[in-house]
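All protein chains of the complex are present and in place, except for one that has been dropped.
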Amino acid sequence: MQKLGKQTLKLEYPVTILETASIVGPKEANGPLAKYFDQCLEDEFWGESTWEKAESKIIKETVNIVIGKSKLPQDKLEYCFAGDLLNQCISSSFGLRELNIPFYGIFGACSTFVEGMGLGAVFIESGAAENLLCCTSSHFCSAEKQFRFPLELGNQRPPSSQWTVTGSGSAILSKSGTGPYITHITTGKIVDMGIKDANNMGAAMAPAALDTLISHFKDTGRKPSYYDAIITGDLGYVGKEILIEMAETKGYQIKSNYNDCGVMIFDKATQDTHSGGSGCACIGTVFSGYWYQQLKERKYKKILLMATGALTNSTTAQQGESIPGIAHAVSIEV
Amino acid sequence: MDFWGQIDWMLVLKAFIVGGLICIIGQILIDKTKLTSARILVIFVTSGVILGGLGIYQHLVDFAGAGATVPLTGFGNALAKGAIEEVQKVGFLGAFMGGVKAAAGGIAAAIFFGYLAALISKPKMKKQ
Partner (left out) sequence: MEPIETKKQYQEYVNQKSPNSPILKNCFNSFWVGGLICAIGQIILEFCKYRNIELSLSNTIVSVILIFISAFLTGLNIFNKIGKFAGAGSLVPITGFANSIVSPAMEYKSEGYVMGVGAKMFTVAGPVLVYGISASILVGIIYLIFNTQAITLV
């Protein structure tokens, strides 16, 4: 393992993403990426009595699917890195309490998935583990309940607001395998540009994404054109445009090969999701479903996967604090 | 039916227009200030109390009927009117009794029906 610059780690023995799995809710199942997901739910409760239980079940079943697909015996999985948006990460810890694998609960808001992949890759590279699990989840209803308003409240969502993705994404990282490989990890810094509007998360997180993006290019000496695709987690339409324009002012042209999972997962015209998708599961499901398959089929060979998170909660929002953002990136190659 | 012939449709039209205009004020507040709905409701009820206390809101009620009483400003007006009337009747203590007394029906109904709805029904995902 080699440190490049201040924020980037270059892995000596690239870590393989052995298998991924994703489960999404009904709204995502009506979106343009539906066919890439392992399972689409018909009902947000999924037979459970509360949103929280439903989310726990989603992450649990996603993990079961990924373990099944990998054909690894469960005792070969040495660690699990998981996190979500609900207070104290209860979806992950409740959903995975019967998993019986050493467990690290992590929180990076919507950046959790890539945060977990980065940490997991370092674990494997250092020899601490041979195979491990990264997963994350979010649920529209439980997130609305915790961060915004009751579902039945008759309010209007402003056009800059985003739609929390219901679902879960999960990946197994392995020392041995034939790729796709995680080759570099760029850990983001907390960046706060003073945005206070909780209905404009894309704008709040875009500066963090820009910071990580530039650090990655500086540390590795790469240019945007090195990658077939640069993918952010959930900046949405507003944040995506901001990132493109701000990167341009810093001398990086990313417009041609950049996309955002929040933009990809819903159809803006028919699904009324305003600025696009958000939530931990946004990049979790879109990577596990769509991008992983593209890498496997070698339609894309080098991607920079960057998950963005808004490090806020409902208390700080009520206290009028601004929203700090963070973005973690991993570069993945086949 | 005999009743429909007796409706003063002019009053209904006035209620429609005045009520609609009050809602437009609320809509502009929502779109321009990003206030949450709780704050909008608080602003409306408090302005209703103030305008009612100053005796201004009553003119609007006389003009537009339900167009002025149904919006939350009307709820505020009822609170203020109730407090003043009760003060006239029983003095100082009336200030503490009149408001709630005047609004009792609405508050009790909202609590009771709210509880009933929660007993029977479950939240559902917004399809849109």
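So that you can tell them apart, the chains are marked A and B in the order they are listed, and the count of residues begins at 1 in each.
Keep this in mind: contacts are C-beta pairs under 8 Å (C-beta built on N, C-alpha and C of every residue); 3 or more make two chains touch, one makes a residue touch a chain.
The shown structure was predicted, so the numbers you read here are calculated from the model rather than taken from an experiment.
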Seminar exercise, completed: Among displayed chains, the one left out touches A, B
For this session: From the listed residues A:88, A:156 or A:176, report the one that touches the chain absent from this view.
Result: A:156
Exercise. For chain B, which residues lie in contact with the unshown chain of the complex?
Worked result: 3, 6-8, 11-32, 37-38, 40-42, 44-46, 48-50, 52-53, 64-67, 69-76, 78-80, 82-84, 86-87, 91-92, 94-96, 98-100, 102-103, 105-107, 109-111, 113-124, 126, 128
Problem set entry | Residues in chain A touching the chain absent from view | 49-52, 145, 149-160, 193-195, 200, 203, 207, 238, 241-242, 245-246, 248-250, 275
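The rule is short, and it goes like this: only the chains that are shown with their structure count from here on.
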For this session: Within their complex, state which residues of chain A touch chain B.
Result: 25-27, 44, 140-141, 149-153, 155-156, 158, 197, 199, 271-272
For this session: Going by the contact rule at the top, pick out the chain B residues touching chain A in the complex.
Result: 30, 34, 37, 123-128
